[in-house]
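Scroll down for the structure; my scribbles are underneath it.
Complex shown without one protein chain; remaining protein chains in place.
Labels run A and B following the written order; every chain starts at residue 1.
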Amino acid sequence: MTEEIIIAGFGGQGVLSMGKILAYSGVMQDQEVSWMPSYGPEMRGGTANVTVIVSDERISSPILNKFDTAIILNQQSMDKFEDSVKPGGLLIFDPNGITRFPKRKDINIYSIAASDEAGKLGLSIVFNMMVLGGFLKLKPIVNLENIHKGLEKSLPSRHHKLIPDNEKAIGIGMELIQPIQVLES
Amino acid sequence: MEEKFARPEIRKPENIVYKRTDLLVDRPLSYCPGCGHGVVHRLLMEVIEEKDIVSKTIGISPVGCSVLAYDFLDVDMQGAAHGRAPALATAITRLWPDRYVFTYQGDGDLAAIGTAETIHACNRGENFTIIFINNGIYGMTGGQMAPTTLPGMRSSTSPYGRDVDIMGHPLKITELVANLPGTYYVTRQSVQTPGAVRKTKKALRKAFDNQDLNKGVSLVEVVSNCNSGWKMTPVQSNIWMEENMFPYYPLGDIKVEGTLVEK
Partner (left out) sequence: MGELRLMKGNEAIAEAAIRAGCDGYFGYPITPQSEVMEYLMAEKPYESTGMVVLQAESEVASINMLYGGAGTGKIVMTSSSSPGISLMQEGISYLAGTQLPALIVNIVRGGPGLGTIQPSQADYNQAVKGGGHGDYHMIVYAPASVQEMADFVATGFKAAFKYRTPVMILSDGAIGQMMEKVYLSDPVPRRTEEEIISQCPWATTGRPPTRDHNIITSLDLDPAGQERLNLVLQEKYRKIEENEVMYEEIECEDAEYIFTAFGLSARICQKAIELAREKGINVGLFRPITLFPFPKKEIRELGRKVKGIMVVEMNAGQMIEDVRLSVDSDIPIEHYGRFGGIIPTPDEIVNVLENKIIGD
């Protein structure tokens, strides 16, 4: 099994940490992982993306131009990465802030209104975990037990009190994710 | 030579009242006759001998006339790139905290190309001694204008005299670093008379004693002549120094035990 994922959105949305928890969880179940961020002067508000690879084998390139899954959290990222999904691959997006919906018919497209839901529930800080939950519903490449261990490893101990909220968010995300049908235009 | 200048019958140990320190290597100095470097070298080695710290002393030589200081000073030494002696000394004192570390630098080295290293080492309060020889000129490279060259003073790159409107002002870096919290002892001395030599030796001793306290940088500036670079005889150059350098670079303690001296 090799899963090549791009997670992309605004800085501050938890893009990098979502990738990190996924990568840590992969380590916990003895898989090979790589986590390759875009880096630069943008902190909050700029664009941020991270390539995460989880595999049973030695990982070749940590930098890719085609992905099994794209998780997209803003319009710029939709413009940039929709075409990078391999045919038959998966595209997950949060419709909040999306002005142009994806058009491709050769991939599986899912929507997850995590931003709205997290706002309603007062769980905005773990919005990214809802999105991760949605992804794991469709591709359970790491199990929840290892996610728990991954959270423990990747969060500093002063934030360990937030682990229950993170796990709750993953569960909500699993319920929230919806398939999208691209209609003929 | 021996026979002509020495009377063997009085050269007995019980008659010796003064001798060259063994820490000054017995070879001819490369400095011009009349230059202050040789005196400062001797004083420095006398202090290290008297403190009995040779096995714990590490010196940094600069680029400039004293680039070969390690040939004359019989202590472990490392030659720095131009201006970087305080960076080397910083690392050495941090890595060997119980060693006595000194840098020996000229004005071009310390106050021009090495300004950043000087100021930051002083500001960090590193525990070493800086010996700063200020002769107002680049001696070794052939008498070019230095950051300390006086207004109107001629040099090979200010042949009509330093015009401060074009070339900027002489830098009193010693006063500048005295104002930094990391300096503990800052003084300006000279070596053109026996009295001045004695004062400079006391200053050097104090600087090395300060390293026992680990309270920050001790900087001893020695205003010196450069008779070759100034194109004067040694005697003329000492008179010129007293008349021109000392008014701009007044002698005396500037900061003692971490406190600026009231003038």
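Brief remarks on what is shown
Basically, a residue touches a chain if its C-beta (ideal position, glycine included) is under 8 Å from a C-beta of that chain, and two chains touch if they have at least 3 such contacts.
Computed from a prediction, not measured in an experiment: that's the story for all the values here.
Considering the full assembly, B:A80 is the residue among B:L44, B:C65 or B:A80 that touches the omitted chain. Set against the missing chain, the residues B:V47, B:C65 or B:I92 yield one that touches it, B:I92. Considering the complete assembly, subunit A touches the hidden chain via residues 20, 23-24, 27, 32-37, 39-41, 59-66, 153-154. One chain of the complex is left out; on subunit B, the residues touching it are 54-58, 60-61, 67-68, 70-71, 73-81, 84, 87-92, 94-96, 99, 116-117, 120.
The criterion applied here is as follows: only the chains that are shown with their structure count from here on.
Once the centre of each chain is set as its mean CA position, subunit A and subunit B turn out to be 64 Å apart.
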